[in-house]
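Note that one protein chain is taken out, while the other chains of the complex remain in position.
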Amino acid sequence: MTSAPVTDLVADGDRRIAWAQRGMPVLASVRDRLAAGNVLTGLRVGVGLVLEPKTASLALALHAAGAQVSVHCPGRSTTQAVASALGAAGLQVFAEEGACAERDAELARAFLGTGPDILLDDGACLIRMAHREFPDLIASMLGAAEETTSGVRPLRAMHQDGELRLPVIAVNDARTKYLFDNLYGTGQSCVMALLDITNLQLAGRVVVVVGYGWVGQGVARHAAALGARVVVSEIDAIRALQALHDGCRVQSLTDAAADAEVVFAATGIAGAVTRAHLAAMPDGVLLCTAGGGSFELPMTYLDSLGTGTPVRQAVTEYVLPTGRTVLVIGHGDCLNCSDAEGNPIEVMDLSLSLQALAAECIATEARSWPPGVYPVTSQLETAVALARLRHEGATLELLTEELSAAMRSC
Amino acid sequence: MTSAPVTDLVADGDRRIAWAQRGMPVLASVRDRLAAGNVLTGLRVGVGLVLEPKTASLALALHAAGAQVSVHCPGRSTTQAVASALGAAGLQVFAEEGACAERDAELARAFLGTGPDILLDDGACLIRMAHREFPDLIASMLGAAEETTSGVRPLRAMHQDGELRLPVIAVNDARTKYLFDNLYGTGQSCVMALLDITNLQLAGRVVVVVGYGWVGQGVARHAAALGARVVVSEIDAIRALQALHDGCRVQSLTDAAADAEVVFAATGIAGAVTRAHLAAMPDGVLLCTAGGGSFELPMTYLDSLGTGTPVRQAVTEYVLPTGRTVLVIGHGDCLNCSDAEGNPIEVMDLSLSLQALAAECIATEARSWPPGVYPVTSQLETAVALARLRHEGATLELLTEELSAAMRSC
Amino acid sequence: MTSAPVTDLVADGDRRIAWAQRGMPVLASVRDRLAAGNVLTGLRVGVGLVLEPKTASLALALHAAGAQVSVHCPGRSTTQAVASALGAAGLQVFAEEGACAERDAELARAFLGTGPDILLDDGACLIRMAHREFPDLIASMLGAAEETTSGVRPLRAMHQDGELRLPVIAVNDARTKYLFDNLYGTGQSCVMALLDITNLQLAGRVVVVVGYGWVGQGVARHAAALGARVVVSEIDAIRALQALHDGCRVQSLTDAAADAEVVFAATGIAGAVTRAHLAAMPDGVLLCTAGGGSFELPMTYLDSLGTGTPVRQAVTEYVLPTGRTVLVIGHGDCLNCSDAEGNPIEVMDLSLSLQALAAECIATEARSWPPGVYPVTSQLETAVALARLRHEGATLELLTEELSAAMRSC
Partner (left out) sequence: MTSAPVTDLVADGDRRIAWAQRGMPVLASVRDRLAAGNVLTGLRVGVGLVLEPKTASLALALHAAGAQVSVHCPGRSTTQAVASALGAAGLQVFAEEGACAERDAELARAFLGTGPDILLDDGACLIRMAHREFPDLIASMLGAAEETTSGVRPLRAMHQDGELRLPVIAVNDARTKYLFDNLYGTGQSCVMALLDITNLQLAGRVVVVVGYGWVGQGVARHAAALGARVVVSEIDAIRALQALHDGCRVQSLTDAAADAEVVFAATGIAGAVTRAHLAAMPDGVLLCTAGGGSFELPMTYLDSLGTGTPVRQAVTEYVLPTGRTVLVIGHGDCLNCSDAEGNPIEVMDLSLSLQALAAECIATEARSWPPGVYPVTSQLETAVALARLRHEGATLELLTEELSAAMRSC
């Protein structure tokens, strides 16, 4: 890859981005609105998302709307062709495909060093690094937006502990984000990625889904549609009851492990699957993460065994002390990102349009808000949903005054 | 019916209630807890729910726990055998099967005249009547609980207008209520009721669901599972987008009317289906209400035509001025209640256990709360969900300290 | 019921039949064709189907087409109002609601005594009785048609043993019959009937389906759509493999019994569920038959216990020697017929139109065929399917000569 001429890389990146842009009509309309409103002109916007064609489309949209855009992404999540194309388009790019952790940290610091006024983050890594290492930046920054469940959760904890010093818009918590991105997007793309990576089927298999949040529900629904018998493990009684009504068997992972043929960790919580769970699983179990990251799995333990062997592209087989084997997909990283192209373009059109609107909101209103985790306003949500419905040719029933009145009094 | 000997009616009612109680293990455990805690002893509890075996089981549970229980229900929703059985068991019953509106109003006033300390309502009718006509009762009452979406909505409006003078617990808004009762319970039972009433199938038909709240989602999901092509009409863009992703076509009712073969009103809002919508529907369309009531349909207009003819048990055919016909199920009342046995026993076990726990909460805590609409605490919700999961033999993963910590910081 | 004046019964029957006829456009078109062709004029046609509004519509269609129609049905499957309406319309009716087995046999003999030229049978009971007791009738009869899997199976065995002395058209084996009637019709209506009879839900329950033929597949599919976890018991390996791919667990009934909460027998085979299976089932299991009859269940054994108690309309509780209880629906008879209105009208429109066309085929062609079990011709099948598609507004792509040629050579 590194030996390919840069112009080819740029052309390849451009072509990939163009394909994504075809499927992102909502983002195009938001871009036009931001450009017309001039609200981002001259502001520095830092984009810290997985670097691939869809997020690149967001970066380009912000750029087209007048912002000075810089992007950062760890090496393992960067597509070089896309990074090169952004660079060629005039954005500042701090991302190198395949960079090691140390180099990634350097790049992240350089990215924060550009002094973004607005930061769009994924997993709250950059927001937290900025709090730790760039106090002046935090003091001057207008605000940030966060994309994921596993990023919003620690930000809330920081705020409760009095440590958050910025207004952060929780894009993740928008209905137009989690209902579509998490439920349909990640659910679909993680199940598809597993099938694509392994060339196996789920029909007839026992699939254990750990965590029945939106991502877990999406995984469960798609796995069941493909003929799997789904078992759900939860710590929350109400979600567990929901899983039961959706036709899933409900068991603690401890109880379910012995029959598991495939395990999806979908909790976003570190340590959700433990070494003890692993020891109870049958030989040849497939283990992967949907939505969150490898921190959900006991990867440190597995790597410490020294028995990992690649048996297929993106599949590593580990031999446990018991002699049983575990097949881990993509070293436990969220498998639709690590070994596929991430969420479908259309759902990212919704999420990333919200990010762009969150940037607008920070530029125009949120700069004066006290530190805290803020929701996306329902007005912005509705704007995004309407843009998409219009594109699909769907029509809404009008909310007449009679109906409005009836909703209050009936 | 009226000519059957009372003892037979009581025996019949007892037998029906016993069947319901078999399927309500959660309520049984709540009853035991209330009885042990003695919190309801001597209090007057008024139960204003549809009078059938499951709600009777609630009334009996409160009675067994030491409360003085009175019940009211309009004549069209009362099962006489059940009413008689409750009377024989020592409860005060203000309900007569088949009573007219005028008699119902008398009964309601007599019911309120017993001076309930706690009122469990369905549709907020009794709470509103008490506000209008029984100011002293309102002044002395400890609080109330409301079961439905269409009851909570006007209570919120009253509170915004400064007119609510009681704390009301919105049982409807509990996840253990709406996720199960509305989505699975009403969804399932309304679709089943339509099939049972008509002996028709939905396969191959275009079914229009008006409103994509929890009830509408439940109806849509079950209709699709039975082979219908589902069209959803919404006024809310985000719900509409959800319907689109669930595989439904999204159209305003105005646009969808021409192809509708079956229409389910699932809005809980008066006037959701209008005379103009009706005029656009094809000959022989089936029209019914799921979850709400006949106020959603233009029944006044239809009745004014003078063309209604019963063509089958619970099916009335109206001829419109255009010559086209409309078949209305159960005069537009929520069809699983009007012409079937309502929600499945198991989902009512959850909802009615919450009602019992709401009564406990009012007796012990809420009496001191200022007027307002209050949520069921998540503690009560979890207790209900856990009781059910335990009954089903399901197990939960333990929330360890490590996981708890990880949820804050990951 | 018996005390109701006959004119009321007739009016009630007429109204019910009229409702069915609304949903049977295919039968109406077949009736018109038979009448125009005059092929049945003067022939005696005996109809031996479950006597309810849909089959009555068939009998009336044959009558309108010029045949002399007589009908027979056992007492437990007869709806008196419908029988009375047919009598009032000029047909010969040998069926009395609630008649005992002995009286049923008398009626069946009287029915065969009318000397039908053509016999439309359900379960092959009348065809077999005619072989045993009416040799002259068999000698003169033109032919018969059989509706069900459990009727076709013994007719094939008779033919293999050289004992069948008539041409019989196996209507059951037509794709337009079993794909719709068995899979969608019986599957849907039996699951619905169970919900309606019990007011319970299937969500969260383990449902064991015994037999994965078309009926069993239909039951499994609908139960799963309602949130059940489905276990399939089969004797055939390929069907079992199909069930596995459809997301069901596959276990012998012997293995599955211990976890069963609901058991549907869907085999059409006597003795499919044994006393030993029963002994292994948990307390309170619900037991019923879909498609076949009570012969699939160990009813003789259960009745011999003397412990049966009705606990609800159509539900009998038996206490086993172990102290555990079994709840049997409708004394084990096919539950959609015994305690609901049978298959949906639209699927019966297909099956019964095939019966009418089978009668035409016997009158015009089959009379010269040697004894045997014959398929419905694909021409008749297509005619039925086309009539229905046309009614639904569906269009077919034209089979051009190019496509025809391509199908041979591609």
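We call the chains A, B and C, going by the order they appear; numbering starts again at 1 in every chain.
One rule holds in what follows: a residue touches a chain if its C-beta (ideal position, glycine included) is under 8 Å from a C-beta of that chain, and two chains touch if they have at least 3 such contacts.
On a predicted model such as this, the values are computed, not experimentally measured, just so you know.
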Touching the absent chain when the full complex is considered, from B:87, B:204 or B:282: B:204
Sole contact to the chain not displayed, among C:234, C:261, C:339 or C:360: C:234
Touching residue (missing chain; options C:74, C:116, C:268 or C:291): C:268
Missing-chain contacts mapped onto chain C: 150, 153-154, 157, 175-176, 179-180, 183-184, 210, 233-238, 240-242, 244-245, 249-255, 268-272, 295, 381-382, 385-386, 388-389, 392, 394-399, 402-403, 406-410
Interface with the undisplayed chain - residues on chain A: 15-16, 18-20, 22-23, 53, 184-185, 188-189, 192, 195-196, 199-201, 203-204, 222, 225-227, 284, 311-312, 315, 340-342, 344-347, 392
Chain B, residues in touch with the chain not shown (by the definition above): 203-204, 224, 227-229, 244-249
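Please note the rule applied: only the chains that are shown with their structure count from here on.
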Both-way neighbours, i.e. chains that touch chain C and touch chain B: A
Rounded Å distance between chain A and chain B, as computed from the means of their C-alpha atoms: 38
Chain B: positions in contact with at least two other chains: 184, 392
